[in-house]
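Only one protein chain is missing from this complex, and each of the others stays in its spot.
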């Protein structure tokens, strides 16, 4: 899976979870950039990402994964 | 720094922190294998590792880093 | 008001409050002798007595007045 | 025991308990008139009165006996 | 906050009026909910010269509450602060004599109205990164509860649960919600308690008297202030008072 | 007590079954309320060889609860002890997305059923000068509450209020009522929590695992015992567990 | 646990003796600390036929406490359970009349002895992945405190702090530590309270009487049991009791 592909699919996940078509992700996007990205939506995000890429994010990572760049790296390495 | 070198220096850190010369580490060693490795000693361990390898373990990682293999990988990538 | 009269009227008050026609009072009757005489019914009893004899039982007395003999004396002296 | 006598002995008790020779009691003296007459000194007062007149103040009365007139009456009737 | 708007649920209560008499001046707009208008609230409204928006609603009637909320929105009077006074008259009664209807009504007047109002106005507060809510609970939620008013105790605990739940959820967004729990206070609320009960309370109270309104309302004002941003999810007991020189 | 009768509300829950598996033998009669029969409860009933009276009722349906109570009375199975397990499935949800109906249902399943059952059987316990009730609350009532399940927190607090109110009213009559508040326990109840949430709980728990049923039910049994006559109105948190040797 | 050893600090107190009279049989070895031997403890020791190791120590004297600990170690009587009864006689006194020495002595008798004993024996419990400690606190630590015995309240709160701190630190290792807080109990401990105070307590107590020893000690036994592994850091108030039929 190419980095671009991951970005594309990840962007769709974010747009669905936050119900906001205007979301555009880049490596530096963090939870500070998306107003609604709070602890509740974070859980939903994790669940949605795990479904989309059909893999399990190792525990501990989940809690601190608030940076899109890291997410993409993780998906590329594990998924 | 070679993986062997990291293991050697890491082993010394563990032996000092837990005050136990008999400790031998391998990739699969976890907090379950070392009786005294509790939340308190874990903090001391993190501090000692950061000193030994003069680098900062990114927050979030610290809490969940209870597996020697991961530690070595982390040190190799970051330090 | 004669002691007998007080007893008679007081007995009626008790029978109403505890909804029990079988109640018979004497000088030694206490809250231990009437199963339902708890802190809740005690308040109702005080209120009913104050109405029946149209007088106010001095505060402090109310709380500890769990003895019919004392009640009668009080009514005779104050009412 | 005469009412005067009771007043005299009671006054001495008050002067000792509150360590204040200037205290003068009359029928209308209450806990409001003596600055230090709080719940703690009240207990000491009760104990001292019971000793001085060697009798026991019936429970319930003790808590509410914050009026010298009542005290004297009580002592005259019971002691 | 430049302009401040407070919503008072139960503004016709003595404590509601007392709060507005002392602190109404600090708000640019005051939305005053009431069920029955009374002289005291009327004079509060007059003195506030047009800064008060009175809204009538029976909190037992869901559609009236919805109507109230819609009205406030239409008036564009979005509150940054909410004070929730609800005083269901509480008569002592044995538990097994209390109909479920009585429990249910108190829960609807208290909890349900608080839930509906918070759900209506917290989203705007979230956008503004600032909000305040104070819920008037009761000393029955502090330590040991009294017997013979289970309906009252239960409804106040349900509100306490709301305070705890919302403080955790909205604290990170700059919204605080706290409870205050006054002991028996000298208001018309206690009038239908038997006098002997009132005297019992007074006898057992540390100050030997009922508390006064002005010993309660300042703490509400403090919890609504910008300065109190750190306090949320607390239930502050009010039990003592000024020592009036003998 | 010579003969003991326990009423279990929610006997089909894992904790309900676990309690009966461990301690059912201590009771001469067990009234087991359930909503949906399941294999585990069935085997409990079988092993108890006729000492169990199963009663089906949907706690959301008042008339079914009344029916249940009438049935128990007719069976002359007056309980001296009541254990109240009710586990409304709790999905995390933002407060402002939760319909009042959801709050209302949880309050009816939890508080209302507890009120109706206590009102039905406490008078007899009063006459006998002995009674016990244990209400299963939740760790959300201990200290800080979690966000995003306000309905759950509120309904558990309402039950806590009932525990406080009834302990004061019935304590002098020899009836105790207490809550227990377990942390996340390894039961089917947690199955519809997202796995990441469960893992988060486990990571933050002192034992580094979910609690097991047999770390919860003994405390229920103790609170129901004669020996525990002095404890009422308490809410006992259960958070730790056996240290399984590495 | 196969063989159990309990260490009782303050075994000569009425509650200490009552505990051993009821539950001493459950322990293979009982280390009974006392300051002054008395008839009741003597008979307890006799009935236990050699299972009791009596140890004398003045808890105000650090070297005597060290001596006691060394002796227990030499006897190889490592306790898996510790019960800490310490009853400094508490006379009511105005705060500003209480010398610091009085505070200090109570802290040394209570907190310091608990710290020294726990530091001596928790490491072994840690190795064994099992340990229990129960500290007898007081109802003064539950809700509102009384006035005029600040030294007593402070020393009990310090012990409560120890219970909280050690439960967090040792819970993951299989060691639980809890407090129990009985209301006024019918023991010689209360004898030097003025009778009027005792009567006041009785009048205000829910049962209308002092509590009895056998309403207190079973909860200690439960908290020491294997079954109570989930409970740590709790402070259980004991306030009610058996309803003696009129």
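The first chain written gets the first letter, and so on, giving A, B, C, D, E, F and G; residue counts start at 1 in each chain.
Keep this in mind: a contact is a pair of C-beta atoms (placed from the backbone, for glycine too) under 8 Å apart; a residue touches a chain by one contact, two chains touch by 3 or more.
Bear in mind the structure is a predicted one, so any value in this text is a computation, not a measurement.
Enquirer: Decide which residue listed in G:118, G:180, G:224 or G:238 touches the omitted chain of the complex.
Expert: The single option touching the absent chain is G:118.
Enquirer: One chain is left out of this view; which of G:134, G:160 or G:180 touches it in the full complex?
Expert: G:160
Enquirer: Thinking of the whole complex, not just what is shown, which of F:142, F:190, F:216 or F:236 touches the missing chain?
Expert: F:142
Enquirer: Since one chain isn't shown, list which residues of chain G touch it in the complete complex.
Expert: 62, 94-96, 98, 100, 103, 107, 111-112, 115-116, 118-119, 122-123, 140-141, 144-150, 153-158, 160-162, 164-170, 233
Enquirer: By the contact definition given up top, give the residues of chain F that touch the hidden chain.
Expert: Chain F touches the missing chain through residues 142-144.
Enquirer: Residues of chain E in contact with the chain that isn't shown?
Expert: Touching the missing chain: residues 129-130, 167-168, 171-174, 176, 182, 206-208, 211, 214-216, 218-219, 222, 225-234, 236-245.
One rule holds in what follows: only the chains that are shown with their structure count from here on.
Enquirer: Go through A-F and E-G and name the pair with more C-beta contacts between its chains.
Expert: Spelling it out, more C-beta pairs touch across A-F than across the other pair.
Enquirer: If you average the Cα atoms of each chain, whose average lands nearest the overall Cα average?
Expert: The most central chain here turns out to be F.
Enquirer: Averaging only over C-alpha atoms, locate the centres of chain F and chain G and give their separation in whole Å.
Expert: 31
Enquirer: Give, as an integer number of Å, the spacing between the C-alpha centres of chain D and chain A.
Expert: Computed from C-alpha means, the inter-chain centre distance equals 79 Å.
Enquirer: Averaging only over C-alpha atoms, locate the centres of chain A and chain C and give their separation in whole Å.
Expert: Going by mean C-alpha positions, chain A sits 75 Å from chain C.
Enquirer: Give the residues of chain A touching no fewer than two other chains, as numbers and ranges.
Expert: 39-40, 59-60, 63
Enquirer: Tell me, which residues of chain E touch at least two other chains?
Expert: Each of 94, 144, 147-148, 169, 203 in chain E touches at least two other chains.
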